[in-house]
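Structure incoming, see below.
Note that one protein chain of the assembly has been removed; the remaining protein chains are unaltered in position.
Up next is chain A:
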Amino acid sequence: MCGGGVDLTIERKQFGDRLILQRFALCVRAGEAVALTGPSGRGKSTVLRIVAGLDRDFHGQRQLDQAVRVTMVFQEPRLLPWRTARQSLLLCQPPGGAEAVAAMLQAVGLAGAEDLYPAQMSLGMQRRAALARALVMQPDLLILDEAFASLDQTTAEAMRALLRSERQRRPFTLLMATHSPDDLALVDRVVAL
């Protein structure tokens, strides 16, 4: 085991006849921050989906403590179209309840936009709401799939700062896929795919 973190061995992962990953091993210790980098199509998202438990169709092994609370920010925000930002966060039943939801929405810069539906928000706002949803759950393992892509520079930097301070306040494991060199300052280690 990798110290209560993520222990993943992928012998082979295929989509149909297409081989995506072969003999790939990833060990992330609890509390460690790791970035997966590499050109698109190398399987970064696939690794994240396997770690998150969304894809179990592979040859290999995934070990993750049952008690580990996993949250994820996907490439697309994946908010419920029919629920407001506040409702979307509350529905996940965060440990801190409504107060934590309000504070987190404020922290990502969505104060005043709590009761907007996704259709009434810009994509940038939706992505921030998605990050707020993942953080407010106080995860033990946070998975970010290009979470800061398509945010403007200032907002992306603010989100990185928020992530950094959240991890200082309450250390948690971070696994992120990224293209952006700016994200690498967030992590302890980079794994190239």
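Rule of thumb we're sticking to: a residue touches a chain if its C-beta (ideal position, glycine included) is under 8 Å from a C-beta of that chain, and two chains touch if they have at least 3 such contacts; residues count from 1.
Going forward, contacts and distances are computed from a predicted model.
You can't see one chain of this complex, but its UniProt record names it "NitT/TauT family transport system permease protein", from the set "Cytochrome c oxidase subunit 2A", "Na+/H+ antiporter subunit C", "ATP synthase subunit b" or "NitT/TauT family transport system permease protein".
Set against the missing chain, the residues A:120, A:150 or A:165 yield one that touches it, A:120.
One of A:24, A:58 or A:74 touches the chain omitted from the figure, and that residue is A:74.
Interface residues of chain A facing the missing partner chain: 52-54, 70-72, 74, 76, 78, 80-83, 91-92, 117-120, 133, 137, 143.
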